[in-house]
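Dropping a structure here in structure tokens format, bear with me for questions.
A protein chain is absent from this complex, but the other protein chains hold their places.
Our next item is chain A:
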Amino acid sequence: ASRVVVASRNYADFASEATFEIKKCDIHRLEEGPSTTAVLTREEGLHYYKTMQTIRRMELKSDQLYKQKIIRGFCHLYDGQEACCVGLEAAIKPTDHVITAYRAHGFTYTRGVSVREILAELTGRKGGCAKGKGGSMHMYTKNFYGGNGIVGAQVPLGAGIALACKYFGRNEVCLTLYGDGAANQGQIFETYNMAALWKLPCIFICENNRYGMGTSVERAAASTDYYKRGDFIPGLRVDGMDVLCVREAAKFAAEYCRAGKGPILMELQTYRYHGHSMSDPGISYRTREEIQEVRSKSDPITSLKDRMVNSNLASVEELKEIDVAVRKEIEEAAQFATTDPEPPLEELGNHVYFNEPPFEVRGPNQWIRYKSVS
């Protein structure tokens, strides 16, 4: 089929950048917060749009594959929260560090793993980013430490990464993410204490999507001001549905940390369209109306699109072209993820230890043995 050009625009017709008003952040133990305006270049806008759309379509594809039973086990989807991971990545450097919990596919992508490798990991194939050994909750790449299954456990880990950054005087920070449910974990408070005591370059980030599995924040927390829960740690409450708001707040936070002032806490107010996981329809504890309202009024991708089109940073057609390209990429990745073979049985015993001479690992009985190489 030939493509008909409906309208053509010269790139010189577009503005190169635009300034937007963004929501003011609530602040805790800070004299001032991030700027209430953000400059968005056309290039940045197109990049954020494409990235968020890729994550959105990737998560929806995962939903489809899960229902076809091609993805199994746990699958926690990120659609609705795209502005968080994209906004954060825009504010930091590739040499900074990120660790999060199990709703990790978005971050896995923004930290540099391809959609192909993510989907193939979800389908448990050898082409997956963890060779099929990790699955949805255990994906890693350079300067990205997962993907962690135990609620809250990633928070001390993140502070430890920050300690290592400080130890060698590297001007790097660690984004340590957790949810509104995890925010009530004791080990997080232990970590707040040590991070503040030792002035670790750790940015604690609470992705508050209003529900910890089926429990709303009002039913779980005596104080839902998550940005204040760090007590002696300064905090910001950020509109997590606006990629520019997230970016500006994260830039502010990163600057604070890099200046050696110690940890800082950001609460990103966001929303997930799916239930907690694929086993949760997500409508027993919230109304369809609520979900629909967020979708129509606060969707991160739609909001960015509207901003860009209205400020002449891009055209509707151009963004549609991006959508088409994204769909194609996801389809190809899904094709790979469903046709790539599962890991060979020999892989079962590998990677028990790191940097270790080969040895044997016991199987289900004493005669079945697997070789283990590192």
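Quick note on the criterion: a contact is a pair of C-beta atoms (placed from the backbone, for glycine too) under 8 Å apart; a residue touches a chain by one contact, two chains touch by 3 or more; residues count from 1.
What we mean here is this: contacts and distances are computed from a predicted model.
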Exercise. UniProt name of the unshown chain, from "Anaphase-promoting complex subunit 4 WD40 domain-containing protein", "Pyruvate dehydrogenase E1 component subunit beta", "Protein fuzzy-like protein" or "NUBP2 factor"?
Worked result: "Pyruvate dehydrogenase E1 component subunit beta"
Exercise. If the hidden chain were put back, which of A:15, A:30, A:70 or A:194 would touch it?
Worked result: A:194
Problem set entry | Selected residue (touches chain absent from view) among A:27, A:70 or A:157 | A:157
Seminar exercise, completed: On chain A, the omitted chain is touched by residues 97, 99, 130-134, 138, 140, 145-146, 148-150, 153, 155-165, 167-168, 186-187, 190-191, 193-194, 197-198, 350-356, 359, 361, 366, 374
